[in-house]
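The complex is shown incomplete by one protein chain, all other protein chains being positioned as in the whole.
Moving on, here comes chain A:
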Amino acid sequence: MPTVKGDGMRGLAVFISDIRNCKSKEAEIKRINKELANIRSKFKGDKTLDGYQKKKYVCKLLFIFLLGHDIDFGHMEAVNLLSSNRYTEKQIGYLFISVLIGANNDLMKLVIQAIRNDLAGRNPIHITLALQCVANIGSREMAEGLSVDIPKLLVSGDTIDSVKQSAALTLLRLLRSSPDSIPMGEWMSRIIHLLNDQHMGVVTAAASLIENLVKKNPEEYKGCVSLAVSRLSRIVTSSYTDLQDYTYYFVPAPWLSVKLLRLLQNYPPPEDPAVKTRLSECLETILNKAQEPPKSKKVQHSNAKNAVLFEAINLIIHMDSDPNLLVRACNQLGQFLQHRETNLRYLALESMCLLATSEFSHEAVKKHQETVITALKTERDVSVRQRAVDLLYAMCDRTNAEEIVGEMLEYLESADYSIREEMVLKVAILAEKYAVDYTWYVDVILNLIRIAGDYVSEEVWYRVIQIVINRDDVQGYAAKTVFEALQAPACHENMVKVGGYILGEFGNLIAGDPRSGSAVQFQLLHSKYHLCSPATRGLLLSAYIKFINLFPEIKHIIQDVLRSDNNMRNADVELQQRSIEYLQLSSITTADVLATVLEEMPPFPERESSILAKLKKKKPSSVPEGSEQKETTASKIPAVQMSNNVDIAPPTSINLMSQGESSTDDFVDQGSPQGGSASVDLLGLGSPTQPTAPSVGSGGLLDMFDTLTSHSSAPATNGIDLGGLSGGAEEAFRKFICKNNGVLFENDLLQIGVKSEYREDLGRLWVFYGNKTTFQLNAFLVDVSTPGNLSESLSIQQKPVGGEVEAGAQVKQQFNMACVQEFAEAPVMTIQFLYSGAQQKISLKLPVVLNKYITPAEMDANTFFTRWKALNSPSQECQQIIKATSPIDHEQVKAKASGYCVL
């Protein structure tokens, strides 16, 4: 048994004890500053520091850093330690660098040089140290500097196992941080064979690397499926004594099994029947083992065993092909739901969420509904309860919706604050999605507002209003229900909003009953008025003017209210304006005009639920794509849906009624002259991206090109794709008609630059994605689509890009394009990534325009005129005379013309 303590560093121990004995933060800082000064002077003055001393000081700096103090010196000394021949000095140097030096440090060049020296040396221990450092920092500069050395180490025959292991993970790190700097080569084809390596550690490391490669390019590494299956099979069928040290608490190689099972989740079920059978056998064996009595009572044994089991279940769910396995998996998870280990209950709920989305097992999952509901009510741990909510949401369908929604509503009254908002969204979505009877839906939403009013976001109450307006059959019921709900002495402001809106529209439907007559309704609403925020008051004023139309008999009461100082002289300009305008409107217009202006709201166009959009934004992973869409009619109107997703800013433009609150552009304006566009605004297309004609640059010729292109791209602008284009993109796109290089798109997160070159029918385009933030952009994905039948005219080949874009880094992607026949539209590329957890989506037209494929032809004057004269049919001539807005600059015109490819 090794002891690493013993030869302690006395100075270090004393220093640490001093710090620990400090009574106050000030004393601690004082002591630290004293020590920093001491170390600084030692580093500066004393050239004869020996390794031991340097090591001691660096350890002290590390300790100070750990306490949260900045270390701004010592870097150079650490770099010097790297070139030492002594292991201990080198080691501490590397440690300091990988903990304290950021990727952008000036010294990085020196560090890389030292690393290269160590990699080239023959000492495996030095090589390992260098690799560790690269893996831990993993900067772009390192990737570029070491792109050849590391793959070589990995596949070379004379590399020892432990170095191979480290090299695999180092390469993985570099591929993640800058995928394009690593040259693809021979090593790639050999890499999957590492799965057969004798050394289990090497296989584990290689499996991680291969999984990363596979994610980018599954086709190329297809061979790894059968290798992984056979390796897995050998592990699963081995007895725990076979693998000796890689057996962990009687479980053979649990980590490697998990890795292999994860790797296989990147592919569909194997095509080769032999491989497929073998894999099924493996999965069955794993499921069988779960039923065997445990070989040890220790928690580590069951942990390791279950880690493999859960991964196997995930693979079964992923393959989604064998009903027998799926049901077994479901039963196994069902057992875990009642296990006494909290961890297993948590994971079982999580995996069952996935299972619920499979058609084979959806019914089987539903059997456990009672257990899940009990979990929701009785679990002590909020993380587990949250998973239970997720599962209930996933397993809900038409048959059990009423029960699940009821249970969730009941739980909501006592739910943890941290999950209330999400629960409200989920309840609202389920209620809408599975409502057979819309009166039930209205009840659910009003209950939501009653129980958890503070957590009901605007989207939820907007949505209930949309639905009530669109469905005649619930309007009367809704009016009655809100009327009753408003009777409560204290009701939430959101309830007042919904109540005001619905009574304003449909109050007449319940006015027949004297208990809810017009005056009663108005008094009820007005009794809440003084308790509300200005925004709600504005909404109520609008409801009042609608009342004037619905119930002429109470006109004078309402006019008195509008006229009161409290409204007409309100400090809030919006309220003042509404009071005055509504009062005027009601006094000067005839009943007919009033009836037209204050007509009932027209139905809202069907579109994706804004609540769903919000939930997606909140938890991108929790909403399985597509599963909801069959329920909503959103897919019928793709243009609208796209404009929802494009928003990079917070989803203000989605909010149906947000305009109504922030401006006078309220729903009553619907019938008024300027209200014509109101329904468009509600779609979130507030200012349609009309192609304006911006005059860019000063060249007169350019204007001509502009008009030219706005004609040629006119069909596209009406189409779906423009609806999805990100702001400002159209203008930037048009600039590329006359140039080949430049910036295509820029916002706070990302800058996208383009370089292109064309020869005859072939074009090559490089797109540079620059991360402008100080965070890594994750799950970076670029997709190119060809609208209409463009794919027949233009073939596009896209080099892979993706994974992550490091903070401040730039990645490059190449597109090769061949023009087959003439085309009018441009391909659309969609860029998606996660920025600090939020999904971002940008759609841009790829600047590929037909004129780029024009090739200038060299010819002498005679040939030219012969050809010129041959062009004599009238349709071959077209002339347009335009007025130059500025003097013609020859140089600039030349540049434009050559950019346009006519020179």
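Note that a contact is a pair of C-beta atoms (placed from the backbone, for glycine too) under 8 Å apart; a residue touches a chain by one contact, two chains touch by 3 or more; residues count from 1.
As a convention for this text, contacts and distances are computed from a predicted model.
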Record-based protein name (UniProt) of the chain missing from this complex, from "AP complex mu/sigma subunit domain-containing protein", "Phospholipid:diacylglycerol acyltransferase", "Protein HIRA" or "Trafficking protein particle complex subunit 2-like protein": "AP complex mu/sigma subunit domain-containing protein"
Given A:M188, A:V327, A:A807 or A:V893, the one touching the chain that is not displayed: A:A807
Contact partner of the left-out chain, one of A:R380, A:K869 or A:H890: A:R380
Candidate in contact with the missing chain, chosen from A:D245, A:D592 or A:E858: A:D245
Selected residue (touches chain absent from view) among A:A205, A:L525 or A:L765: A:A205
Chain A residues that touch the omitted chain in the full complex: 1-5, 7-8, 10, 12-13, 16-17, 20-21, 50-52, 55, 59, 62-63, 65-68, 70, 86-88, 91-92, 95, 99, 102-103, 125, 131-132, 134-136, 138, 162, 165-166, 169-170, 172-173, 176, 200-201, 204-205, 208, 211, 245-246, 248, 254-255, 258, 262, 298-300, 303-304, 306-307, 310-311, 342-343, 345-347, 380-381, 383-384, 386, 619, 621, 774, 776, 778, 806-807, 834, 836-837
